[in-house]
Each structure stands twice: as structure tokens, then as C-alpha cells.
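With one protein chain removed, the remaining protein chains of the complex are shown where they sit.
Entry: chain A
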Amino acid sequence: MNIDIDINFSDNLEASVDEDDEIQLTPAEAIALMEEAWINEKFAPEILPHKLELVECLLGQISYMEDNLRSLNSTDFKKIIHQLEVDRLRFLISSYLRTRLEKIETYVMPILDEENERIQQGVELYLTKQELKFAKDFAEDLQHHFDNITTTRLPREEWNQECVKPNIHSFVFLKSKEEVEGIVIDDGNDEDGDLVDLNRGSQMIISYKSVANLVKNGDVHLI
């Protein structure tokens, strides 16, 4: 019986990771990036740009592995180990996706507004196609629900203005991956606050607003 499960990683990955940049990732690097995206998504107050390429790439690895596992005898200890790894990856990806869905449900109106703005400006979108569809359906159902239960008590304009928004000033812990200079401290007013520099590997608690761009471009990650 064939117990060596061999995967041709580089072929798989090259095709699925961002075609413009031609980044080549080993599966281990892809998993590390996925973990980072998971934690970032967990702690960032707003929804972050999606990582569909990464998710699809890892899901591909998982289903490839599961196909291979079917041919293994279920008493083989290797199968247990492989199954364990697959389960860990599945947990990682589903927790990541669920975190995003949770944010979409909580902040559906502001998220849709911002996404529409991005569509109009033609810039990179934050939601995947399915997430956008989910958000629209959810908003519609919510609208419908409120119309039904609150007509007698609450005028429509009233609750439309009272939607929940993410608190982008909320405090987060971060670790820096690069040297970053001149982060403006968000001090609660619109005037320019103090500046702070980050060394590679340094850790800090700071208002998310000060570092939102750095989280999105990957110079820092949340912890």
C-alpha cells in the first residue's frame, strides 16, 4: 500500500496565489499567513481585505490530502496524524471565515456602504463575492424584519441612522514585522498627535486607527 503521500506543492500554490505578484509560498508559509490573517481578523474592529486566494489554496491542500487519506488503512498511525493536521487546518479556516461573517452580521450597514464606495472608486474590494451576497441578503432581511416589527413604534429613518458601527479607535496589541517610523498616535482629537516608531519585532498596545493601514499592508500583525 502506498503510505507516502506526496504533494507537489509549488505547482498548486503558484497558480492560486495572487497572479500579478507571482508570490511563491510553501504550504508552511501559507499556513503561517493564514494564522496571521485569522488573528488580525479576530482583533481588528473593522472587516479586513479578504484573503480568498489563501483560503482557496489551503482548502485545495486539504481536499488533496483527504483524497489521499481515503486510500490509507484507518488503523495506520500516519492516517491519524494526517487527519489531525487536516482538522487543525479546517478549524483555522472556518474560525477565520466565521469571524468575518460575524462582523458582517454586526456591522452590515457600514460594511455595505464602504464596499459600495470601493466599487465606485474601482479600488480593491474587502469582501469576496459570496460575502458580498451574504451581506446584501442579510441587510435585506434585516430591513424587512424591522419594517415588520417596528412600524408602530419606530419610524424607519430613526433606526436607519442608529446602525452599529465598529469602533475603529479601539485598542489592539500588535507586533511589528518591519521597521516603521512616524506612526501618529490617535489621541482622541483630530489634531496631529505624537509620533512613535516601531522596531522590527517590537510589540505595542495602541489605538487601531493609528495602525489600520499597517495591518492591511502587512507591516505589523495583531496579537
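The definition used in the following text is that contacts are C-beta pairs under 8 Å (C-beta built on N, C-alpha and C of every residue); 3 or more make two chains touch, one makes a residue touch a chain; residues count from 1.
Definition applied: contacts and distances are computed from a predicted model.
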- Message: Missing chain, UniProt name, options "tRNA (34-2'-O)-methyltransferase regulator WDR6", "Magnesium transporter", "ER membrane protein complex subunit 6" or "DNA replication complex GINS protein PSF2": which is it?
- Response: "DNA replication complex GINS protein PSF2"
- Given A:L112, A:L127, A:V172 or A:V215, the one touching the chain that is not displayed: A:V172
- Based on the whole complex, identify which of A:L89, A:I104 or A:L214 touches the chain you can't see. A:L89
- Task: Kindly note down the residues of chain A that lie in touch with the hidden chain.
- Result: 3-7, 26-28, 31, 35, 39, 42-43, 61-62, 65, 77-78, 80-82, 84-86, 88-89, 91-92, 95, 154, 158-159, 162, 164-167, 169-173, 185-189, 193-194, 196, 202-207, 210, 223
